[in-house]
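Excerpt of the complex: some chains, original placement.
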Amino acid sequence: MQYLTAGESHGEKLVIVIDDVPCGIALSEKEINFELKRRSSGPGRSIRQDSESNTCKIVSGVNDGKTTGNPVCVEIPNSNDNPESNNNIVRPGHADLNGVIKYNLDDCENVAERASARETAARIVAGVIAKNMLAEFEVEVYGFVTSIGAVKIKLDETNMPGTLPDMSSIAMSEVMCPDAKASEKIIKQIDRAREAGESLGGSIRLVAVGLVPGLGGYSQGYSRLDSKIAAAVASVPSVKEIEFGSAAYVSENVGSVGLDNIVKDASGGFVRETNFAGGLEGGMTNGMPLVVSAKVRPCPTIKKHVKTIDLETMDGVSAASDKRSDVCVVPNVAVVCESELALCLANEFMDKFGRDSLSDIKFAVDAYKHRIKEMK
Amino acid sequence: MQYLTAGESHGEKLVIVIDDVPCGIALSEKEINFELKRRSSGPGRSIRQDSESNTCKIVSGVNDGKTTGNPVCVEIPNSNDNPESNNNIVRPGHADLNGVIKYNLDDCENVAERASARETAARIVAGVIAKNMLAEFEVEVYGFVTSIGAVKIKLDETNMPGTLPDMSSIAMSEVMCPDAKASEKIIKQIDRAREAGESLGGSIRLVAVGLVPGLGGYSQGYSRLDSKIAAAVASVPSVKEIEFGSAAYVSENVGSVGLDNIVKDASGGFVRETNFAGGLEGGMTNGMPLVVSAKVRPCPTIKKHVKTIDLETMDGVSAASDKRSDVCVVPNVAVVCESELALCLANEFMDKFGRDSLSDIKFAVDAYKHRIKEMK
């Protein structure tokens, strides 16, 4: 599945076209809208988000609630608020100045309109398709917040199934944090940051459970699933670090500490005693939960004054960002990262098990699972 | 420039073919051998490395010491030591078991032979071409070690030019660490780990200086240079975390702390007062030093006994790895990452400024630099 998105943040709408979608995957506007809402809401978002449209329209590629094999096109209208920014004042931490230089522009309007994180709303559609496809193979992809600002939750470095937070505890939190107390602290911290005219970053964790071993590869560097996942997650604006498993912990300890022994489980299948590696060995899934973490920088658009350049005069100026800026988008970035990770994994399934008809792919996946079971 | 590598770690040789190489880039076996040596040497490597061949042969694509526009093929013979491992005993932390499952194999010989980090020797060739090309645009790419095991050096989070280590201090260290005292500690630590039958991981930092602003992009997620660099660096085996600039620091502080103000320098050019972002804003270079860090897990092949599976009996076993294993490859991983980063950036230059003839590309780069200068 490949997609292209189009649309500016204050244009009429965002559009996504996704090609190479297998036939037979459930897809509804309601599901997409639900995920769009997850992407845009939360205590850290600006009032502007309330006016952000989360009501999509499926234009093509779906019939009777299922994909048809035809390209899927979905559009998401933008709400009608007008941009108020001064297009001559390039904003630090944004694409503004680099984009003006790259494209030889006079001001940064075109840049700001497209480089905006609003674009990621369109990607959510691909994520819903990918998640629904993966669900057919009993694979679940989800994300959660592990820190915002100074508030961090304690994580078990082994990443074993039992230690991973369940989805309901995440869903119960307004900030997608499975620890209820930490959630409270985070919300208070966001309030304080808002008052101070500041923004907050943090960390997220992505988990995929139910994967077969052998996705990815090692024949070339680019075959490695680590490389593909890193590209997918780092394509999300504001993501500035990607970590597999407990890399920080493992890399500062001696080798025997972070090594995941291979043993057989009760049913005779191969499992690891620990999952420090986060489900990836040798560029491939190993059947353990895939665990990928990302660090999210604070939004660069803040009320405080920052030094920058006025493109009209080419002089330095001190500028404050507009009042409706987001204080914290960490949970929302997690939602977009879920989409990108799900799409990456769905494509691995298609490359390994074929495409076109979901029923054919399922047949091949089942045969593979059966082959693995027979090994024991 | 795209490349494919081939060859097994105990086969006759490694081979790399690189296509779409501009005409006119200096390339010699001597330079490649020098980098191959950097990739394989150091106090953490096993005795086996001494017998690893670092003497390449240029087969095609070079005439009179310069690339010709034809595909570059280089081969690197393997030394004649024979593998001694038991191909039925899959090694935890390696591709072995996942590869056997993926390809429906009886034992892990084919997997171990190709998934070996020996493959990265071939990639070094692409890195030398890329570095030599970038040097023509006054771009320098280099890497260094920032921690091994428990020994860490202090880094300035601003990533400003003056705070970055100079290449000579790195070159003087046996472990590519710019801090002489830390280097000593690291070497002692490696000796202790060797005695204990252990291995060590750590962290590296990659820097590229001299880049023009506007490389990368934001029109799609995959246009973002963050995504491309993450894919490139994460394609290197053992890399388990990728960080841009001071992401960890920035993400746990409020927004104003990590924001890089835009100001004009003495000559009227646009610079940032700080470089927390590590040279990337909005998916593009901003002309400041590009700073990317990576965490490297310890080698999983250790003398200590680990639990695993014997493929012949399908029973659990306790196995010790062979005696010649590497204790620490962190500096060597840095060399491979340099190659991948350099190639990624060279391709950005080609995409933005054209291809085929180095002189034509230089002309376009100079015109772009001139255009930027005229902005002030």
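By written order: A and B. Residues from 1 in each chain.
Following the convention adopted for this analysis, contacts are C-beta pairs under 8 Å (C-beta built on N, C-alpha and C of every residue); 3 or more make two chains touch, one makes a residue touch a chain.
Just so we're clear, the structure is a prediction, and the values are computed from it rather than from any experiment.
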| item | value |
| --- | --- |
| Total copies in the full complex, given that 2 are placed here | 4 |
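Everything below uses one rule, namely that only the chains that are shown with their structure count from here on.
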| item | value |
| --- | --- |
| Where chain A and chain B are represented by their mean Cα positions, the distance between them in whole Å | 26 |
| Touch list for chain A against partner chain B, complex | 4-5, 90, 92-99, 101-102, 104, 111, 114-115, 120, 123, 147, 149-150, 193, 196, 198-203, 213-214, 217-222, 224, 226-237, 239-245, 247-248, 250-256, 258-264, 270, 272-273, 277, 281-286, 295-300, 302, 304, 306-309, 314, 316, 340, 352, 371-372, 375-376 |
